[in-house]
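Structure, as structure tokens:
Left out: one protein chain. Kept in place: all the others.
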Amino acid sequence: MSARPSPFALASFALLASAALFPVLTPNPYYLGVMALAFVGALSALGLNLVAGYAGQLNLAHAGFVAIGAYTVGILTVDHGVPFWIAFALAGVVSAAAGAAVGLVSLRLRGDTFAIFTLCVGFILYLGIEKWDGLTRGVVGLMDIPAPPGIGPVSFATDRGQYYLALGVLAVGVWLMRRITASLVGRSFLAIRNGEALAQALGLNPMRTKLTAFVISTFYAGIAGALYAGQVRFLGPDIARETRTFDALIFAVVGGMGTLLGPVVGAVGMSWAIQALQGLQDYRMVVFGPLLVLCIMFFPAGIVGALEARFARRRAALAEKRLAEAAPVPGAAPRGSHA
Amino acid sequence: MLTLDEVCLDYGAFRALDRLSLAAAEGALVVLLGANGAGKSSIFRAVSGLHRLAAGRISLGGRDLAGVSPAGVVRAGLVHCPEGRMLFPAMTVEKNVRLGAYVHRRDRAGVKRGLDEVMAMFPVLAEKRHQPAGSLSGGQQQMVALGRALMGRPKVLLLDEPSLGLAPLVVRQMFDAVAAVNRRGTTVLLAEQNAHAALGIASHAYVVEGGRIVLDGPPDALRNDDRVRRAYLGG
Amino acid sequence: MRAAARGRDVLFFQQVLNGLTIGCVYALVALGLTLVYGILRIPNFAHGALYTVGAYAAFALIGRLGANFWLALAGAAAVSAGLAVLSERLVFARLRAAPPLHDMIAAIALLLFFEAGVQAVFGAGFFRIAPLFPQILRFAGLTAPAQRILIVGAAFALMAGLHLFLDRTWTGATIVASAQNRTGAALVGIDADRVSMLTFAISGALAAVAAVLFAPIALLSPAMGELVITKAFVIIILGGMGSVAGAIAGGLVIGFAESFGAFYVSTDFKDIIAFGLLTLILSVRPQGLFGRIAR
Partner (left out) sequence: MLEVRGLTKRFGGLVAMRGVDAAFPPGKISAVIGPNGAGKTTFFNLVSGTYAPTAGRVLLGGRDVTGLRADAMARLGVARTFQATALFDGASVRDNLIIGHRLRTRATLWDALVGSRRLAAEERACRDKAEAVLDLVGLSRIGHRLAGGITQEERKRVAFALALATEPRILLADEPAGGVNPGETAGLAELMRRIVASGVTLCLIEHKMDMVMRLADHVVVLDHGERIAAGTPAEIRADPRVIESYLGVDAAGMPP
């Protein structure tokens, strides 16, 4: 409505523009691969952030749903010859359906019990993939998943193509997530996080609200998995492990839980940090573990959260000033001076 | 014995106690009257170290209690028997009472003697000593709470609404017990909504309103005071 | 005919012993978890890492310093207890006022850190600790590896000891009291910080002992704690979060369910049994078996 673009729009545009130019500036295919994987991580973290950051339900089975999406693509394309893009779309649907089933049971539990229970669900999913040889090929893994075929003149066979595909899907994901979180639906999620009793007294159905968040988040997980399958083209049960959930959680926390761009900033930033600590690849948590602890203790809002808080304060101060100039009330003491 | 000097206490933005001063002489039984939310419990929380003061001084027998932990306050001889009792519901009655002597645990004979005294004081507790405290009636739970507090050998005892939710007969028993404890030399600070019953055993009384003392004096003077009445019925 | 029946009996006994062994290990891990839950009111996801660290500490003490089994056991308990106390002091005690989500994320972060630390020092490979008693005991036609008997015996001794400690000593009572009413405990003069540290130390030591006892049967790997801790969570949800008796009973139930499930159903799916049981029960009763979950 207002002529001036919001800080969010500016930030998104800047991020998107630099991401689009990145392959031009750095044609190194290895870096493109790193970034493409970071985008997949961002998409997954975006989903986890919706249910944990906005709705306040820490779903520790998240990687399991990413795996469901990935395996949906892998199994359908490899074993059943289903075209990639159909499998891609189905991946989100299958994950969301599984999310609905799990959510119906688990969301009746509160807080810590919910987290523990979903941790167990994550294990069931992981063990299921590992043991169900007939469907998933178990520990051997699914190989030779086809690359995403081109759409019209656009090809996704090259590193650059993969990069732009991931970027495109992520951009759409962020855009839709923005629509959700900024809407009345998204506000309901926040209300639940702030307190279920109050939210319910305001007429929100807690179960339905939480389930909606859970299903959307698992849909994002499924799409992230599908992208991953087309990118890496090999799947093993390890992608369902809880460590993958923790990766997504770290992205969200460092970037800012409960903020829209937080997971994206966190995923890209942390992926490059991991690259910088290449030698530590397997032991990266030796560094990131304490980092996460420090972050949650001293910087719980994350990068984007801290920026948003600053913007919000400035906006409030500006409005204050404008109000004071517009209608000075004689003798009105400034309120809030008690603090 | 116990003095509060210009004490302030905040819960976030809310000032629960506002430059409140009061004193309890050695051996006194001082009653704090006031409606729900007037600040009586806040006074106790401040004294027993559960909540930090925003300003002011509290001293016990000349010793400054500022910044002393709840455990330190107990060791200094001041025991707080809280509103809502705060028992250990799954532990037996006997263990609840015995834990009151935690700071004196090395004095085994003394602990044993104290336990016997409490059981003699409340025979019904002796009967139920091996039952979980959570299974007792409200009145019996209050006895456990009082017994547990006495095990800490208080020089000053803070009692927060011991009659809360109790039947009249039990309330009377409770007040008899409090009066008896006081007669044996323990200074008692008693917060009550049951004004007349409390004034019946008090040596001095304060009326608390909005986190301040609005009135104080000997019980007889307060008993028929309009402001006492107003504190409860808003009349 | 008789020989076949006899064979079945022997196999049945074998499953009982297996269930008992693994159940004891689970119970020891769940005990520490449930004690910490009572004090902290959050699930300590890092607890499984204390189990792993304990096993590796013993492995290092035996392999690099030539310590004997018992010394290694004590050393492992001390290391895990120390790490538990450090995480309480440095992290959880400072997050007391934060939302529960933050505590849980911090616990997860600690878990990742400890696991990666083990991997950085020892590598990702598998190791084994030699059993203290490698012999097989024979009795009335039944056979039992001595190490399993040792696990069961030691676990029951520890549980009995812990019970006596909590039930009969002043220090033990401070833990029980703080779990039931924190403010009430403070008002009788119990130092909350001391209780927290003590509880974490006990939980770490119990996890390490369970890990070291079990290590000769299982293998050491950086991820060895994950499955155990997850099952310990199942156990304390089923047995009641914060309940000591529930942790022991739940541990044994899950142990038996797994051992018989592996035998009569399929070894492949034995690890799913505990989770399946949990899902089933929570679908029917969201408040858990003992109704203390939906607080």
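Labels A, B and C are assigned to the chains in the order they are written; within every chain, residues are numbered from 1.
Methods note: contacts are C-beta pairs under 8 Å (C-beta built on N, C-alpha and C of every residue); 3 or more make two chains touch, one makes a residue touch a chain.
Not measured: the values here are computed from a predicted model.
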item	value
Contact set of the excluded chain (shown chains only)	A, B
Option touching the unshown chain, where A:47, A:92 or A:186 are the choices	A:186
Options A:136, A:212, A:231 or A:271, residue touching the unrepresented chain	A:212
Touching residues on chain A - with respect to the absent chain	176, 179-180, 183-188, 190-191, 194-195, 197-206, 212, 216, 308-309, 312-313, 315-316, 319-320, 323, 329, 335-336, 338-339
Residues belonging to chain B that touch the chain removed from view	11-16, 35-37, 83, 161, 163-165, 168-169, 171-172, 175, 193-198, 200-201, 210, 223, 229-235
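Please note the rule applied: only the chains that are shown with their structure count from here on.
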item	value
Middle chain, criterion being Cα centroid separation	C
Chain whose average C-alpha position is farthest from chain C's own	B
For chain A paired with chain B, centre-to-centre distance based on mean C-alpha positions, whole Å	53
Rounded Å distance between chain B and chain C, as computed from the means of their C-alpha atoms	42
Separation of mean Cα positions, chain C and chain A [Å, integer]	33
Residue ranges of chain A in contact with chain C within the complex	52, 56, 58, 105-106, 108-113, 115-117, 119-121, 123-124, 127-128, 131, 242-243, 246, 249-250, 253, 257, 282-286, 288-290, 292-293, 296-297, 300
Chain B partner contacts - residues on chain C that touch it in the complex	170, 173-174, 176-177, 180-181, 183-191
Chain C - residues contacting chain A, complex	41-43, 45, 91, 94-95, 98, 100-102, 104-106, 108-117, 119-120, 124, 226-227, 230, 233-234, 237, 241, 268-269, 271-272, 274-276, 278-279, 282-283, 286, 288, 293-295
